[in-house]
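All protein chains but one are shown in place.
Showing chain A:
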Amino acid sequence: MSAALDSAIYELALGNPNGIDNDFLKEALPEYPLEDIVNGVNRLLQNGRLELLQMGARILYRGVNKSEMERMSGLTSDEKLVYKHIENSGSEGIWIRTLKQKTNLLQGVITRCLKGLEQKALIKSVKSVKHPTRKLYMLIDVVPSSDVTGGPWYTDQEMDIDFIDQLSRQCYQFIYAHSFPRHNSKAVYSANHTGYPTSSQIRRFIQENRITNVDLSTENIEELLTMLVYDSKIERIAPAFDMDTGAQFSDGGSKSRTDWMYRALRITAKDSPFTDIPCGRCPVFDRCSDTGPITPAKCEYFKKWLTF
């Protein structure tokens, strides 16, 4: 009799991957007294078909499917604990020190568990580009996140500077070509011009011209563009607004994203204050003082300079 109840609970748990709690079970199985349900839950927890989760103060039960059970069956309880933490770290991986803090297991015990799990091909060690010396672990079939691998900008834990340089130069040239009117080299567009390229347009340009084989997302392109903004090569312009209707002039494609536009900056010669002030070019600088015939108060060059 209990077998039927157990499998009923198990099926309900499997059917709700987000977890079920006691109230849910009470409602779903009104024909059984609560005590029987609780016993059934305990039996399932013991033979590993049900798993306990905690969400804040709530306790939930999750159904463990067959393949998971097979994987976990050969593990000691320590190994199971370590495995669970590694599983929870997802695609970011977990550092062995964090593992030690969370499980409170000793160094030797953890090393043994990790070795066992690695031999059973359940976990793998990974290296993060942010902390290349830390020992990180994740489940064997999980793809490391771009935070860990560095995304398209890193090849084998090394920053691909050439790739970044070339790509950002291509983006810059594309933006430059669309930033100023073609016919006149000194002209600029008017203030409400909306033809500056957006990040999606730049991405399309990179893709259509097959500048690189690497698949780049819009976020990747925006990382490059942010770099160019900080290098003072381009500037980010807010999308144009129609003041009366409040509607945005977009490029027709995207509606909800804030489509920033990018414009190249013409690098102006940096004037140093020394060359700006007439004193820098004054032929009688050495003879200038507070008194005497040559003094700033009577300086001709200053007069001319101050009249703008």
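One rule holds in what follows: a contact is a pair of C-beta atoms (placed from the backbone, for glycine too) under 8 Å apart; a residue touches a chain by one contact, two chains touch by 3 or more; residues count from 1.
As a working rule, contacts and distances are computed from a predicted model.
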item	value
"Eukaryotic translation initiation factor 3 subunit I", "Histone deacetylase domain-containing protein", "Repressor of RNA polymerase III transcription MAF1" or "N-acetylglucosaminyl transferase component-domain-containing protein" - which is the UniProt name of the missing chain	"Repressor of RNA polymerase III transcription MAF1"
Candidate in contact with the missing chain, chosen from A:Arg43, A:Arg112 or A:Arg134	A:Arg134
Residue of A:Gln46, A:Gln107 or A:Thr291 in touch with the missing chain, whole complex considered	A:Gln107
Touch criterion as defined above, residue of A:Lys26, A:Arg58, A:Arg97 or A:Arg266 at the omitted chain	A:Arg97
Chain A, residues in touch with the chain not shown (by the definition above)	95-97, 100, 107, 111, 127, 130-135, 157
